[in-house]
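What you see is the complex with one protein chain gone and the rest in place.
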Amino acid sequence: MDEAEDRSRLLQRYAAVRRRSLEIAAPLGAEDQAVQSMPDASPTKWHLAHQSWFFETLVLQPLDAAYRVHDERWARLFNSYYEALGPRHPRPQRGLLTRPSLAEVHAYREAVDQALARFVDRAGSDAARRAAPLIELGIQHEQQHQELMLTDILHLMSLNPMRPAVLAGAPPAAPDAPPSNWIRHAGGLVEVGHAGPGFAFDNETPRHTVLLQPHALASRLVSNAEYAQFVDDGGYDRVDLWLSEGWALRQAQGWSAPPYWLADGCEFTLHGVQPRDPARAVRHLSFFEAAAYAQWAGARLPTEFEWEAAVAGVQPPPDAYGEVWQWTRSSYDPYPRFVAAPGAVGEYNGKFMVGQLVLRGSSCATPRGHERVSYRNFFPPAARWQFSGLRLARDL
Amino acid sequence: MDEAEDRSRLLQRYAAVRRRSLEIAAPLGAEDQAVQSMPDASPTKWHLAHQSWFFETLVLQPLDAAYRVHDERWARLFNSYYEALGPRHPRPQRGLLTRPSLAEVHAYREAVDQALARFVDRAGSDAARRAAPLIELGIQHEQQHQELMLTDILHLMSLNPMRPAVLAGAPPAAPDAPPSNWIRHAGGLVEVGHAGPGFAFDNETPRHTVLLQPHALASRLVSNAEYAQFVDDGGYDRVDLWLSEGWALRQAQGWSAPPYWLADGCEFTLHGVQPRDPARAVRHLSFFEAAAYAQWAGARLPTEFEWEAAVAGVQPPPDAYGEVWQWTRSSYDPYPRFVAAPGAVGEYNGKFMVGQLVLRGSSCATPRGHERVSYRNFFPPAARWQFSGLRLARDL
Amino acid sequence: MDEAEDRSRLLQRYAAVRRRSLEIAAPLGAEDQAVQSMPDASPTKWHLAHQSWFFETLVLQPLDAAYRVHDERWARLFNSYYEALGPRHPRPQRGLLTRPSLAEVHAYREAVDQALARFVDRAGSDAARRAAPLIELGIQHEQQHQELMLTDILHLMSLNPMRPAVLAGAPPAAPDAPPSNWIRHAGGLVEVGHAGPGFAFDNETPRHTVLLQPHALASRLVSNAEYAQFVDDGGYDRVDLWLSEGWALRQAQGWSAPPYWLADGCEFTLHGVQPRDPARAVRHLSFFEAAAYAQWAGARLPTEFEWEAAVAGVQPPPDAYGEVWQWTRSSYDPYPRFVAAPGAVGEYNGKFMVGQLVLRGSSCATPRGHERVSYRNFFPPAARWQFSGLRLARDL
Partner (left out) sequence: MDEAEDRSRLLQRYAAVRRRSLEIAAPLGAEDQAVQSMPDASPTKWHLAHQSWFFETLVLQPLDAAYRVHDERWARLFNSYYEALGPRHPRPQRGLLTRPSLAEVHAYREAVDQALARFVDRAGSDAARRAAPLIELGIQHEQQHQELMLTDILHLMSLNPMRPAVLAGAPPAAPDAPPSNWIRHAGGLVEVGHAGPGFAFDNETPRHTVLLQPHALASRLVSNAEYAQFVDDGGYDRVDLWLSEGWALRQAQGWSAPPYWLADGCEFTLHGVQPRDPARAVRHLSFFEAAAYAQWAGARLPTEFEWEAAVAGVQPPPDAYGEVWQWTRSSYDPYPRFVAAPGAVGEYNGKFMVGQLVLRGSSCATPRGHERVSYRNFFPPAARWQFSGLRLARDL
């Protein structure tokens, strides 16, 4: 494949992913896209601008001498957390940015898209070679924010007493949940982490060897029906099932079921209030709830490497991706010999490696093709607004 | 004047005031109108809906048998604080209501306007007679919220690092501040409170006699230039000038000037960043700042009755209205024999009569014709986002 | 009476009041005296030291050239709120001061007592004349803190699940509550404020004329039995009875009765858990509860001047003093022509004149002889840990 074809493919992929962000936002009004429901979430409009800021700041500004910054005042507004790139508008105040308007953000996206297309077309070989991994990083970054756009807007709508539907119609039906089997693993040394040559985030590297204990993994995720048994059995009232910090949260915030569960077997979704499908994977669990369920079920959560070994194995479980992110019992620690890159790119993952847990797989909100066997998603144990559930494991 | 003419005048007045609310919102985008900048402020869209809810709930529902509620789910959303009218969406979460959309709120306003016009046209004499004071209350209520729309949007924009201008062009210039004289009053018994027959809020009644001490009132408000002298003289650093609670706030929040003052003699306004006019009345002061200034100036704040006596007097001071609300040294206590009306209307004022201070006059944001010599505005002493300043007084 | 006799009397009075502080603390262990139960309360040991600091700082240091400060580091620890006297240990951290020990504070008291006695004995006429009002102020100040010692220790003990008794035995029985009559007043101009020549705080001055409306005052305080009817009638659940801020507090903190009321007709007291005497005045009410009760009873709270006129009248109500402080409907505003003294003494009262309500009378915890018809006690409307109740009033 020659270089021109490479460039063309990259641009096609870029354009497709960029288009997808706008498709996700399309059912939302300007007001829906402006408001921030909690400090952890961001307005849709902010996501749309931040995605563009990423390409502008990490690709166009350093590599395209001809590029003129769209609006210099915006760097401060749409920088998420990159200390190396200057001061930032406080995260909890993203929802105050009624200006720039959504129309101005759309124009920003178009300007960046045109500049990036022109740059990729015209850049010399050397600049193009240096740009390609950064553009790929920007694409992956945009996909991550596509998932956040969905989880954040769901959270916002859940706080509206009218429970509005963002998406028309009913969600696609899930097939019946098959019986759950145990996928056994004899333990021993296995290789984990990104094996190349495609894209991976730095936190998936270096590939290295780990030692697994003999264990078994459930062949599918815990379903709504199963989780309802835990709820009905008083799982939220049995302190012996809970980690100490989780129990304190459950008490302080009055948890008694997953956050979007409603009475009468319904739940709140992007399609508004819907009957809760018993066969579908339970979702919007915190790590604490996932761990308590596993305790109740006489099992445990898998480690991230048990998960990776199973999914990389000969017969990977059929529901590894596309349902819900799966909490693991692994703290989000750096891999051996992990070193963050210098500069802003190095802030992408490394500086968050404490106090969080690894989730594996992908969810119904993850863009197709974004998933990967070595992918390490991570969230604090109390996070509930993501599409997060669990798969059981046990010792052999 | 016959009854038909009465009805026609009422409707004309209603229509004009309703139209004015939309004019105020006109320069704002849908996003600007959706966001809430702090718990004390409300989104423009919420104001627009709440004004309509007031007419719907206090006039149409109880008096117009033909009226059908626009959307029953909205009562909860747009009830501000009337306990008698059922549960309410939490005040600090008004900014989460991206739905109903601004377009839906506009349709709501139109539906209420049509229903009210039809009702006033067709109501029997008795219903019309009962409706008239409630409609007038609704009009006055709508005007109060027109002022809040302006103060709230100014606050929101002030938190945007880009300092956007809501209104185009420059603000109208103020004439030079004339020298300030002392208007002397010999004290003695005076009548205060609403004297009828026009509209007044219940907190201005009953009219009653109070005893004034001999005193003098400044003939005009404290200007930006004068307040700048206080700032330059270290007024924000001299603890002896401040009430204890005010000093604690000044320390905790780092106050060093009025909230919208900027460097280089500028200030943030609805017209964006503008040169600070030295002659114009200083504004956006808390009670604590007003009281500290008066202490620094060797004077004091007037009582609300000293103000009322002066403005009701033979030669009222020329700047009683239309500049800034004037903090008084009077706590917002009930007048002798004040009794709140039964039901929801009684919650309008009475239940707030503790912990607040009275402001008199009116501001540049007050709708023309809304001011009144007996008018009692009130805010907590820490409030700074209103158009609030001061006039000096002293003992004789 | 000659000057020597004046000095001797002053010292006797000083010694008696100082002794009384130690008597109040006597039933408490060193641990009881060290701990602070909330930011509004102070440890007994801190009170004991602060009382001495007051004499040391306002009398001995400025007037007695021979006096050597007991420990220079303590000025910072035991200054309560006098900005003119330098930096202060943060109020919420008074309970962290395990050092100096109680024994060291006792030694401090003795050192100050000896120095003050020697100073009063030996001072020249001029110094003695200047010292006398400051020593009297210190005595009155010490008495105010004696009441706080009792309210603060009661609050601390109430948080101990074992509900310990500070005082042995049962409290003295109260006589039956007589029927309540209405003491009528025709209104008109009356003189209020301190009439001299004895001691008064500056906030009771200047004496001035006020205009009263015709009204009636209840001849006695609201009793436990009467307040229990309010509770039983759902008074804590009827939002229409409450001021808005009071209702918010009641909701947030789950108020359903006075704070020290227990089940089964008991209450927590300095004598531990005791049967609640139906005839005794209800106590530990916030202003919000007092106002709600009055609303429920079809009455209102008196103004501070109605109270003063009645108690200064020909037939003062028999229970004006010694039961509970009586909330009035008067905000704690300065009297006309009130000016705080310059320097530290001026901080005693004036800087707190906003956001508080006046209470009149005195309580069972007030030292005998400390009460006065013009006395203005004041607390924020939410305060419940004082011995505070109410008397009804109504318009005529």
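We just call them A, B and C in the order they show up, numbering each chain from 1.
Everything below uses one rule, namely that a residue touches a chain if its C-beta (ideal position, glycine included) is under 8 Å from a C-beta of that chain, and two chains touch if they have at least 3 such contacts.
On a predicted model such as this, the values are computed, not experimentally measured, just so you know.
Taking the complete complex into account, the chain left out of view touches A, C.
Contact with the chain not shown here comes from a single listed residue; of C:A4, C:A26 or C:M162, that residue is C:M162.
The residue touching the chain not shown here, chosen from A:R220, A:R250 or A:R329, is A:R329. From the options A:Q114, A:N181 or A:T209, the residue with contact to the chain not on display is A:T209. Only one residue in the set C:Q61, C:S101 or C:S180 touches the chain that does not appear here, and it is C:S101.
Along chain C, the points of touch with the absent chain fall at residues 29-35, 37, 45, 73, 76-77, 89, 93, 95-102, 156-157, 159-162, 164. Although one chain is not shown, part of chain A still touches it, namely residues 81, 83-84, 189, 208-211, 213, 239-240, 242-247, 287, 291, 329-331, 333-334, 336-337, 347, 351-355, 357, 381, 395.
Keep in mind that, in the parts below, only the chains that are shown with their structure count from here on.
Taking the mean of the C-alpha atoms as each chain's centre, chain A and chain B sit 46 Å apart.
Mean C-alpha positions place chain A and chain C at a centre distance of 59 Å. Within chain C, no positions touching two or more other chains are listed.
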